[in-house]
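What follows is a single structure, and I will ask about it in a moment.
In this view, the complex is presented without one of its protein chains, the others remaining in place.
Up next is chain A:
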């Protein structure tokens, strides 16, 4: 499946599950800016070192952060590519809406039919997808 190229379903669950927690979101945004040790991170939150460590472990399993040795410390670093992969899932959906908006726009800018004078009732059924009937409008193309 095409989406799997971006992020397989299990990975997506781990990524979005990891991001579902506000503390973990905060940790990710901090370490994207600047890598930090778990000790330094723990100082920022009103929770135990162990609790922060567990949050970091969840993020690490989701691939959103990596830990790397830095002197005697291990620094937590955000993985930009992984976050981008999460965003690509939404890219696909965004395309759907961009296409919809384009079609709405085409409908709003097409030549208006003469105002209906008939009382409300069943309207003539239009075929879908619509192929605009030729009108006295130059340069109109009905490109598939």
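By our rule, a residue touches a chain if its C-beta (ideal position, glycine included) is under 8 Å from a C-beta of that chain, and two chains touch if they have at least 3 such contacts; residues count from 1.
The definition used in the following text is that contacts and distances are computed from a predicted model.
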| request: Tell me the UniProt name of the left-out chain, picking from "Activator of HSP90 ATPase", "NADH-quinone oxidoreductase subunit D", "ABC transporter permease subunit" or "2-oxoisovalerate dehydrogenase subunit beta". | output: "Activator of HSP90 ATPase"
| query | Which is it among A:50, A:80 or A:107 that touches the chain not included here? | reply | A:107
| Residues in chain A touching the chain absent from view | 1-3, 7, 9, 12-13, 15-17, 19-20, 25, 83, 86-87, 89-105, 107-109, 123, 125-126, 128-130, 144
